[in-house]
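Only one protein chain is missing from this complex, and each of the others stays in its spot.
Letters A and B name the chains as they come in the text, with residue numbers starting at 1 for each one.
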Amino acid sequence: MTPRRTLMLLVLSTLGAGAVVLAQSRTRVDRHPSPPSFSGNVVVALCDGETTAEIPGVKEGETPTPAQARDVADRLMAAWREKNPSARWEESVRLAAAEQVGGTVQGEAGGLPAGPQGAVQEGHTYGAFSERDQRIWAAETDKFVQEGRRVFHDSKALGSTIAVSCDMCHPDGANTHPETYPKFQVQLGRVALLRDMINWCIQNPTRGKPLVDDDPRLKALEAYILAQRKGTPLEYGKH
Amino acid sequence: MVSRIAPLVATVILVAAIPATGAPPKLPPGVSTVLYELAVTPGTEPTPEKIALGEKLFNDKRLSSNDQVACANCHEPAKGFVDQKPLPDGVAAPKERPQRNSPTVVNAMFNATQFWDGRAPTLEEQAKLPILNPIEMGQKSPDDVVAKVRRIPEYAQAFPKIYGHEATYDDIAAAIAAFERTQYAGDAPFDRYLAGDEKAIDAAAKRGWFLFNGRGRCSNCHAFSTVSPLFSDQKFHNIGIAAHKTDFIDLARKAAGMVRGGDVKQVDELAIQTHFSELGRFLVTKQANDIGAFKTPGLRNVAVTAPYMHDGSLATLWDVMDHYNKGGVPNPNLDGGMQRLGLSEAEIDDMVAFLQSLTSPRFAELAKQTMARQRERKSVRPERDTAAAMGKKGHLGDLAPLPDPAKPAPLGVLVVRGTSYGEGH
Partner (left out) sequence: MAKGIKSIETRHYDERDAFFAGLRRMSRRGFLRLAGASAGLAMAKGLVPPHSFQLIEMAGAAETGKPPFTFAYISDTHLYPGRLNDRFVRAILKAVDDVNNLDPPPDFVLFGGDLAQLGQREELDLGHEILKGVKPPIHMMVGEHDWFFDMGEHWRALFGPEQYSFDHKGVHFVTIMSVQEKDFWTERHMTPMERMQTVAGLDNGVQSRFEVGPAGREWLQKDLEKVDPSTPLVVFSHSPLYKYYRPWNFWTEDADEVQAILGRFQRVTVLHGHTHQLLSNRIGNIDFHGMLSTAWPWPYAPEGLPKLTIQQNRADPFDQFDGCGDGSVEVTENGLANALYNLWDRNPVTVRASYLASGGANDAPARTKLPSY
């Protein structure tokens, strides 16, 4: 190893830097003079006043790529944690990197960035759900949606007196636009929510008795319609 | 007479309330600031002088060819700015009468277009036409009107003072329109109810409001929102009023060959003087879909604007309800929204009670008289067809009348199937 490299290694620490929020430390640092890099690379200084890290390959004045920025942040973070082993640091889960299972974020094993493993909070309240929990909940939700799908397609279940079912005008829930509620619904003459319009449609085009707010069929229909528009941005009031 | 002074007094009060700078006045509940701004565009703000001049012109019989007919003849301020007749009396009465019922001036400023067929886009354009119609006010040309007005001393003084030059036809219309822009009315019991006063309207009217939005199927065309509290969607619909005496197809064929595009004067004459009047909006747009279609009127103060519909053929609000209850009169162009309603007599009474609650305070006394007269006729119901309304005959609407939102279905049970993923896939 060249002396230069040794010096670089000495200078290089690994800790989070930049926009990282410190959980415990409240020391105010007025100015942290960061040592210049031997190879002219940009040096990033952490706000603890002592830790620094270089971004290899990026000169002063140049902009690092997001990947490089994340990398130097990780290194500064790791270095800081090494220096402060007893600090209570809240792990933040990178949602972008996490895998999605049934529409919810997988919190536990898998999805966390490589690096020194932080402690994961245990417990038995809601926040500590497991993968098994998520699978169960997703399946139950889907069953509810499937029941909505059944009612949606069945004029008798809807209570239609003229054998008209929702899917006649809305195959696969098309043209329901649930993401546009609340909006002024011309047919109702007032600002309405999706559930109001479902009930109006049950009464008018299908000529069935209106469902009360608590009716599980109404909620299941709503669930099915919303499920068909997963991923559509919300745009209330849009016509 | 007291009844004549009251509206004048009201106007004076309104005039006093309008600041000289032309900033919008304080509007009562039930009158929308959004619509007011649309109706009173820059340059048309009513000033006290313009209002006074406009009111004078509005009531001046000398604007007509025979000095007998003023705007106020058919739009009488004391009678809610209507004349309480099915068809009005113009200069040619009683031999010939205009074929359209007089709409009220109250709140007319908020309409998107004027006249039953929307042939005038603004109040100014509307004011110009009846004066020149041969059987309404009978003047032959704008020049005749202007010449006559200029010879009248009060106007010879007033116009130069207000408009900077001698009277022109546009200015005459502008002055009348300025007066009309003060004739808005709100603060009805219904408005107070919406503002939170539970006792402002009685239980019948509340039930009527519920029906209005529900099984009555009214709110689609007589649209109400707090931003647009007019009870009108400003669109044109064929509800079958004239269908009992008109062969639309034949009439449309003849009219199609005759109506020149863009000639409002011709449309005005056809609409007022001839049986082509029944074609409604079709005379203006010549679109097949508009045959027999007329603008949805607003419902404020409807208690005082009897008789109803574009030809004044329905005498009371009960007749109106009967017409809708049976689904209108079938005709090839009947709006698809018209369906039999299946309302009972009690429900009809509730709806009439609701409509009465839309009366503004300044017409409350008048409404008492007009509704008393209507109630006298309540047992005479030429339009009623209960069998059709209940679905026992005819086919305007589905087998059964609309379900009642007050009678929902019993709580359902979701059939939970096993652990499989459901049918299908």
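Annotations for the structure displayed:
Basically, a contact is a pair of C-beta atoms (placed from the backbone, for glycine too) under 8 Å apart; a residue touches a chain by one contact, two chains touch by 3 or more.
Model, not experiment: these values are computed from the prediction.
When you scan B:246, B:305 or B:374 for touch with the missing chain, the hit is B:246. From the options B:66, B:157 or B:289, the residue with contact to the unseen chain in the full assembly is B:289. Interface note: of A:120, A:174 or A:234, the residue touching the hidden chain in the full complex is A:174. Which of B:48, B:121 or B:394 touches the hidden chain is settled by the complete complex: it is B:394. Residues touching the missing chain, restricted to chain A, are 153, 162-164, 167-172, 174-175, 186-187, 201, 204-205, 239 (touch as defined at the top). In the full complex, chain B makes contact with the omitted chain through residues 217, 220, 243-249, 252-253, 256-261, 286-289, 291, 313, 329-333, 335-337, 339, 382, 393-396, 398-399, 424-425.
We take it that only the chains that are shown with their structure count from here on.
Centre to centre, using the average C-alpha position, chain A and chain B are separated by 54 Å. The touching residues of chain A, counted against chain B in their complex, run 142-144, 146-147, 149-151, 157, 159, 161-162, 184, 186-190, 203-204, 207-212, 214-217, 220. Note for the complex: chain B touches chain A at residues 213, 219-220, 223-225, 398-400, 402-405, 407-409, 411-417, 421-423.
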